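The complex appears here minus one protein chain, its other protein chains still in place.
Each chain gets a letter, A, B, C, D and E, in the order it is written, and its residues are counted from 1.
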Amino acid sequence: MFFHKQELQFQATPDQPDAVYGRKLQEVLGGQYGEITVAMQYMFQGWNMHVPGKYRDLVFGIGSEEFGHVEMLATMIAQLLEKAPLGVTEDAVQADPTVAAVVGGTDVQHAIVAGAGARPVDSMGNPWQGNYVTASGNLLADFTSNANAEMQGRTQVSRLYHMTDDAGVRELLSFLLARDTMHQNQWLAAAAELREQGTEQLPVPSNFPQNSEHTPVSYQYQNFSDGDAASDGPWASGPTPDGNGTFSYHDGPTTSAPMPPPTHPHSRLYGTTNMPDVVEKGAGAVQDKLRRE
Amino acid sequence: MFFHKQELQFQATPDQPDAVYGRKLQEVLGGQYGEITVAMQYMFQGWNMHVPGKYRDLVFGIGSEEFGHVEMLATMIAQLLEKAPLGVTEDAVQADPTVAAVVGGTDVQHAIVAGAGARPVDSMGNPWQGNYVTASGNLLADFTSNANAEMQGRTQVSRLYHMTDDAGVRELLSFLLARDTMHQNQWLAAAAELREQGTEQLPVPSNFPQNSEHTPVSYQYQNFSDGDAASDGPWASGPTPDGNGTFSYHDGPTTSAPMPPPTHPHSRLYGTTNMPDVVEKGAGAVQDKLRRE
Amino acid sequence: MFFHKQELQFQATPDQPDAVYGRKLQEVLGGQYGEITVAMQYMFQGWNMHVPGKYRDLVFGIGSEEFGHVEMLATMIAQLLEKAPLGVTEDAVQADPTVAAVVGGTDVQHAIVAGAGARPVDSMGNPWQGNYVTASGNLLADFTSNANAEMQGRTQVSRLYHMTDDAGVRELLSFLLARDTMHQNQWLAAAAELREQGTEQLPVPSNFPQNSEHTPVSYQYQNFSDGDAASDGPWASGPTPDGNGTFSYHDGPTTSAPMPPPTHPHSRLYGTTNMPDVVEKGAGAVQDKLRRE
Amino acid sequence: MFFHKQELQFQATPDQPDAVYGRKLQEVLGGQYGEITVAMQYMFQGWNMHVPGKYRDLVFGIGSEEFGHVEMLATMIAQLLEKAPLGVTEDAVQADPTVAAVVGGTDVQHAIVAGAGARPVDSMGNPWQGNYVTASGNLLADFTSNANAEMQGRTQVSRLYHMTDDAGVRELLSFLLARDTMHQNQWLAAAAELREQGTEQLPVPSNFPQNSEHTPVSYQYQNFSDGDAASDGPWASGPTPDGNGTFSYHDGPTTSAPMPPPTHPHSRLYGTTNMPDVVEKGAGAVQDKLRRE
Amino acid sequence: MFFHKQELQFQATPDQPDAVYGRKLQEVLGGQYGEITVAMQYMFQGWNMHVPGKYRDLVFGIGSEEFGHVEMLATMIAQLLEKAPLGVTEDAVQADPTVAAVVGGTDVQHAIVAGAGARPVDSMGNPWQGNYVTASGNLLADFTSNANAEMQGRTQVSRLYHMTDDAGVRELLSFLLARDTMHQNQWLAAAAELREQGTEQLPVPSNFPQNSEHTPVSYQYQNFSDGDAASDGPWASGPTPDGNGTFSYHDGPTTSAPMPPPTHPHSRLYGTTNMPDVVEKGAGAVQDKLRRE
Partner (left out) sequence: MFFHKQELQFQATPDQPDAVYGRKLQEVLGGQYGEITVAMQYMFQGWNMHVPGKYRDLVFGIGSEEFGHVEMLATMIAQLLEKAPLGVTEDAVQADPTVAAVVGGTDVQHAIVAGAGARPVDSMGNPWQGNYVTASGNLLADFTSNANAEMQGRTQVSRLYHMTDDAGVRELLSFLLARDTMHQNQWLAAAAELREQGTEQLPVPSNFPQNSEHTPVSYQYQNFSDGDAASDGPWASGPTPDGNGTFSYHDGPTTSAPMPPPTHPHSRLYGTTNMPDVVEKGAGAVQDKLRRE
């Protein structure tokens, strides 16, 4: 169960409206790596988790905070949109040349659809999608996904930080940056613990019997591009991070197989074939057969 | 430039057709973490990369291999579909009860749309989407994303391994598993090198001046759920993975702010407000004003 | 802010696993009218609302409950999937004929992607989308949208009720049905109050000066189909619900206008035109001109 | 069957081109609540309807008119785009500063993809989607959905009205506003008749045996937010609109249940578990078992 | 304007219900090449067309017929769904083994969402999308697109023909096949006339000054795969269909250029670079600078 408190975790008020910036901020609300994604992702990981206790508490604890971040951003965006230019473009532009940028750069659905409100979309107006969520049940994979989400998200907030000089907006961003710092650290710490405990190991999923994979190629770097620095890195020689092997470098593939012959599905799928029966018996014969099917 | 060779990296021929399994295999061809995703993701990372040399060679080298994996899976799926049941359901089911499962479990577009061919969709028929790709320009974030993609992908292939006993299919899966093992190791090795060299560090992006974030909350675990094991983990106390701080544990938020008052956008957006002017001047007055705008 | 409590609002445990039913239940979790939609919709209405007080408290109060419903359904679905058939189809079907239906009727991503977990998708596997949310800022419109969402949702739960005889599942559904009953009533009561108070009236938005619309057709039923019962209803004669007019019935349109002539955009858009300059001056002349642009 | 007449229901010609406005107008052509949605929605309700006669005539009669509205808007947009700026941005902006707003604010696919033509997309360029359509077969739910669609649509047109001062465009909008007024009234009148006749009643679907729902909570307002005005409304006390109960107000939930224990799906799904068998028997034992599956 | 007549162009009644087939038939109603696509595509081509007269009459004439095909298919599907199995799977399967196939193979939203009604989706449940429509303004391109749509559509209907032996369904399909035959012929005839008249020619768009393209490669087949039959076809030697050149065959590219050096966007985008300033001045210096931006 979720209980809502009509307070924010941090102040979220701009010094002044800025509809163009409000549109940009949609990215970290409703984008691929926005707050809706992490809130939903961590909660679904919790609901699907197969172990009780501290890991589930962790995803529930952070996931619920993220819903509060969704709220802070939506609240901020609504305030940024409060004085969005609504009237006739030409009039507005002639009165103030900087309005041209505003007119061109807004999310026009903010005004037309939401009446100056925030929306569950990204900065280009694409609706948030359920397939942004990753919750596989394998915690080492999922915590790596979470670390990535916090890294991408903090990178986006960093970029947005320089696109405004509004002190109120920057205040909120500085808070979100700090929380992303925390959460990056948490997911990496949790992933490390999984490996140290041996609960999960590399390669993920570590429980799959590795001798069922085609082991000759398990630690070969087969370079399919012609970059000559390709062999100069810790991914091309030396021990592998999973501790099970040694990297080797190869220019191109080490195995190959002929392409299998083309398939010949039933003629009533009407694909193009060599059609020997047409050649031999004529199209009429095939059509006769198909007509009876 | 890409050059295509009409050979496969590994044999990809099933012992016998199995249309239901062909549909399941679509997941690792055209799903969120399928081969199209990693092929596209690594190439876009290369095209957007800001450093020449070994990192770019690495993404190009692996990305190009992944396009060959797309090819192996598409070829395999087409063969699995070769004898898909096409006729009248009732007849087929009466002849062989196991056909019922096949009829129900196929991707019906395989037959109707593709004529027994593979498609760039996932196992539930959702088309592959460009927003599965992550390429931010920050290599530590992106290599973490790549490691996650290989972990999720290898987990999915592991699951698919047990859903068939076709030796030919398992042969291909064992090859893909081995390559995923390799690529997981490579991205983790590359990410580690970035940190060791100091090219990128935690928290990502490490170049953002951390004293511009709201540092009091940078290392606080604020638990918004009531799980009592929440404080029992390396994410709640001790040094943080970025080396910059110490975790502390808090039950709920450590800061709060009142919700800002509701916004009052222009009345010609026709949102519901307290409408003091309506109350004072009557709806007619507002309408008169709006009629002139 | 949201606080999560690791309890459910109601018991949500099936008597036994049923992966096919788990897939069907996804509709009311992640479908167009599922619980994610209403949770998000009511919260966004609150964040965008222009009036403080009871209406905002209402959307926040119900919206937060709905997130708890998301949780109950996700938890239920994970349990329904716990023993999903994972192995080789043919083997399973021969052991138990009813397995054929199960194999065919599951969401295969439940196993392959989520490892027997719930997902933010509908019953056909389409990801939840942000554009399911309606939050226009006009409360009479939005509460009508909410009433519709609860009606559609309760209808879907009613249908799902008869598709299982699992007592545990039905228990949860009977709870959801009761809550949908409540919420339908609440939105209709709130919408009625808006009208009674005169805060909002019909037609929505009531503040738009109605004499700016083309009033001759404001209350005409223009029937563009040939159904002869069309005029036999309270929508074709008598007073209109908004209290401003009287319905009249018309067979087809009461106004018409000629189609405007085709447009002639610039020739460098390369659309097909009559091209008099081509005819007169020859394609070469046009190409000469375009070559210089 | 549909018969097309090359006339419009009303004049639809702008006084002058305005590509930015043409993009905004796409919202009511191809957006969630645009004319394509209502046209398709009413027709699908007709094709799926289970009763002959006046209700089906009504949805067919209005639905067919809406296809004509699609046509008027597409025609209008093509004219608004007729002189869209196509050339080099910098040149154009220097010649006329207001061009900057135009360049920034257009749908660039209007020129690149459609050659100055209308498209079945919304004002942010998202393609129209079949899931905007609601047609459940329950007429009280569906007519409520229709009323909502006309309310949202008329609100959007009202907003668009103030974003132009082009007399020709406003002429068309004033016509659409009037038709939306009519259709709002019609759907509300039809919904009221359904209830008065007893064909459908509240709660929807009224035929579901209400004593199969968990009646103790059917009329409880359980407030999951802390807003103190929550109990001050006709949704928290007094008789319910469905006539079957009395509202009561509750601070938070009135029932609760413990979260069920985590699920334990088969180990070959490779989710993270407590893995007692690993602990007891070692990973090798599990892997041995899985290798044989 | 569109006028609807409550008659169908052809009988559309199945001999008996078949919910699995109803789902398959959705492909040609709401799929990429279904009737909604062609109806919308031809009408949008008409609304965007720059020439009055016969071409516009042609697209309007066929497009309007296609809306009637949408209607026939929706009507047919609703009837096929009339007796869909709704109850408990296990019970049904035990009573009749063929039910297993039905249960597994249906579109479950048909029952849950639409109450046994048709939906604007394809056979895998993906909603119809506006980006299926092609209307570029260039008639030779668009008529070629139309010919393709009719070819793909007729191929799909042909495949569906063999998946049923219901005489009523086949009757409707035989009608649709005939109309697709007609429309294929019409678009090809219209495209041929455009070329014969010289209104449009190859290569499309023919008005673009061909000497502005890089003519040395305009008629070179550069084969990027290693297939040895590649040069054996009318596309590799002899005159070109546009009449402007002669095909030549080349093994691989005939031109090449070095990849440009990596880009160096502003450091506040936080991408990974060589960071000479970091090396020289230390991360602190960069952070100082960024902190002031």
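Going forward, contacts are C-beta pairs under 8 Å (C-beta built on N, C-alpha and C of every residue); 3 or more make two chains touch, one makes a residue touch a chain.
Because the structure is predicted, anything quoted here is derived from the model rather than measured.
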| item | value |
| --- | --- |
| Chains still shown that are in contact with the chain withheld from the display | A, B, C, D, E |
| Option touching the unshown chain, where A:Lys24, A:His69 or A:His214 are the choices | A:Lys24 |
| Residue among E:Val28, E:Ala78, E:Val108 or E:Val169 that touches the chain left out of view | E:Ala78 |
| Residue in contact with the excluded chain [from B:Ala114, B:Met151 or B:Val217] | B:Ala114 |
| Contact set of subunit E toward the excluded chain (per top definition) | 6-13, 32, 53-58, 60-65, 68, 75, 78-79, 81-84, 86-87, 111, 115-117, 126, 129, 131-132, 134, 136, 138, 140-141, 144-145, 147-148, 151-152, 154-155, 158, 161, 171, 174-175, 177-182, 184-190, 192-193, 202-205, 208, 210, 212-225, 227-230, 232-235, 240-242, 245, 247, 253, 255-260, 263-266, 268-271, 293 |
| Touch list for subunit A against the chain that is not drawn | 18, 20-21, 23-24, 27, 31-32, 97-98, 100-105, 122-126, 155-156, 159-160, 162-165, 224-227, 252-253, 256, 261-265, 267, 269-275, 278, 283, 286-288, 290-291 |
| Residue numbers in subunit B that touch the chain omitted from display | 1-9, 30, 36, 40, 43-44, 47-48, 57, 60-61, 63-64, 67-68, 70-71, 74-75, 78, 113-121, 127-131, 133, 135-138 |
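Keep this in mind: only the chains that are shown with their structure count from here on.
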| item | value |
| --- | --- |
| Both-way neighbours, i.e. chains that touch subunit E and touch subunit B | A, C, D |
| Approximate Å spacing (C-alpha centroids) for the pair subunit A, subunit D | 25 |
| Subunit C: positions in contact with at least two other chains | 1-9, 32, 48, 55-57, 60-61, 63-64, 68, 75, 78, 86-87, 97, 100-101, 103-105, 111, 113, 115-117, 121, 124-127, 129, 131, 136-138, 140, 155, 205, 208, 210, 212, 224-225, 227, 253, 256, 263-265, 269-271 |
